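All protein chains but one are shown at their positions in the complex.
Labels A, B and C are assigned to the chains in the order they are written; within every chain, residues are numbered from 1.
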Amino acid sequence: MSTLCEITLRVRYAETDQMGVAHHSNHIVWFEVGRIELLRQLGFSYIEMEQDGMNLPVVEIRCRYKHPALYDDEVTIRTRLAQMRSSILRFQYEVERKSDGRLLAEGESVHVVVGRDMKKTRLSEKYRDALLAAADEDAAES
Amino acid sequence: MSTLCEITLRVRYAETDQMGVAHHSNHIVWFEVGRIELLRQLGFSYIEMEQDGMNLPVVEIRCRYKHPALYDDEVTIRTRLAQMRSSILRFQYEVERKSDGRLLAEGESVHVVVGRDMKKTRLSEKYRDALLAAADEDAAES
Amino acid sequence: MSTLCEITLRVRYAETDQMGVAHHSNHIVWFEVGRIELLRQLGFSYIEMEQDGMNLPVVEIRCRYKHPALYDDEVTIRTRLAQMRSSILRFQYEVERKSDGRLLAEGESVHVVVGRDMKKTRLSEKYRDALLAAADEDAAES
Partner (left out) sequence: MSTLCEITLRVRYAETDQMGVAHHSNHIVWFEVGRIELLRQLGFSYIEMEQDGMNLPVVEIRCRYKHPALYDDEVTIRTRLAQMRSSILRFQYEVERKSDGRLLAEGESVHVVVGRDMKKTRLSEKYRDALLAAADEDAAES
């Protein structure tokens, strides 16, 4: 079973657009908030990872929008680590409206582990073990 | 042959993040700039479409990141209408660094046509004909 | 005594820039989050106000930056209604780092009350009374 992380945000006025809904680019920012919170829940911060020379740039992002998030809605971002290879991480996300549990969007992001030189590297053991434990069992491969 | 639209933007300082590159959520905003420019090139504006009760909310977005866009880089967004059905539009995008022609990212977005009531509708003839002419021949279906 | 509203946010990665700090434009967004929270604390939401035809566009904004807010910092936005006239509201803000209580920025915003036609109007009694009670005594004028 993978670790599931939940964090709730309130849609900001500045995030709305003139269609009267949260602009679709914000979901990508919310995914990141969820992903970072999952890392925090596993006991380490993304700052620390950057300082340790482990960066996780996004190489692919995908989002399917089901229903608009409205201004002032509280939205819960549910994040899990769906797949982990030596230098690839895949996270999955659900954005749910808190008030009625409606699924507003879902998506995923793929990350490659790079060092300070921006070249592909492997996660150091410290991160690898914690992340492996958090990943979906059947999806994790060393 | 589909109509291809090119527009060049300069990466803003506010768009960078502390990794020293344009944050990946900006590409989604740039796609939108490209898409709107393609519509303009076809002779109508998105404002007009909204006023005519033709909204094009994004139902799916995808981006693959190849190389980072850096602050002050001029990036060319190349947009084409890849597919068109009665109430579905699919656009494809390439983000290229102008100075050396390097492909930085590519992606696509899927849109459903909705009316003022946010219910699915069909494009009115005015838009349908212009878009059909702009779409990839083999991909367009009535 | 004016009503003071506090709300705590965490600086998002997407809010940082390549100087390694939260980009200064975000403080303006945080001010808005604080202002809306103050309204909520007074018992009404900004959505409701908009629906009642009471809009509060910003006519002036000012921010003095003392120390950078860093990624992942928890920052507390402290908002109070400093002045209120029949159709003008002035809010004041402080942005404080939660961990050490350091003042990172302070600012103010001035708003004019406009109706649906975007013309200057007066706050309806419902809002006026609640806001008067929340404003600094010496600063409130009918």
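Going forward, contacts are C-beta pairs under 8 Å (C-beta built on N, C-alpha and C of every residue); 3 or more make two chains touch, one makes a residue touch a chain.
All values derive from a computational prediction rather than experimental measurement.
The chain that is not drawn here is touched, among residues C:Leu4, C:Leu42, C:Ile61 or C:Ile88, by C:Ile61. Within chain C, the residues in touch with the undisplayed chain are 18-19, 21, 24-26, 28-29, 32, 50, 55, 57-65, 68, 118.
Although one chain is not displayed, chain B still touches it through residues 12-14, 29, 32-33, 36, 45-47, 71-72. For chain A, the residues touching the absent chain in the complete assembly are 13-14, 16-21, 23, 25, 71.
Just so we're on the same page, only the chains that are shown with their structure count from here on.
The centroid of the Cα atoms in chain B and the matching centroid in chain C are 35 Å apart. Multi-chain contact residues of chain A (touching two or more other chains): 29, 32.
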